[in-house]
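Only one protein chain is missing; all other protein chains are in place.
After this line comes subunit A, so read on.
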């Protein structure tokens, strides 16, 4: 969990106490638990055993992160580095091929 805790202290732009970081870790634990439960429910509702990107999109919509103004691709472009963006957002390549295929 340490990369996320580091990201937290980067985001706050403020000194953070050590005990507060422990609380952040606890929050992250809870968050992962909720996340896994939600993903399971979404996937089983669609009758699948594999979590697909649509489930994540639905989850982010429910959380109010993705709205009609802000689409998922905008968030991907804003927060993820280039190598990951290339894997997530479909883009035309040479030879009239689109990767990743829709």
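One rule holds for everything that comes next: a contact is a pair of C-beta atoms (placed from the backbone, for glycine too) under 8 Å apart; a residue touches a chain by one contact, two chains touch by 3 or more; residues count from 1.
FYI, contacts and distances are computed from a predicted model.
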Ask   = Which name from "Aminoacyl tRNA synthase complex-interacting multifunctional protein 2", "Trafficking protein particle complex subunit", "Centromere protein W" or "Electron transfer flavoprotein subunit beta" does UniProt give the chain that's left off?
value = "Centromere protein W"
Contact footprint on subunit A, counting only the chain that is left out = 3-4, 6-8, 10-17, 19-20, 23-24, 26-28, 30-43, 49-53, 55-60, 62-65, 75-76, 79-81, 84, 87-88, 100
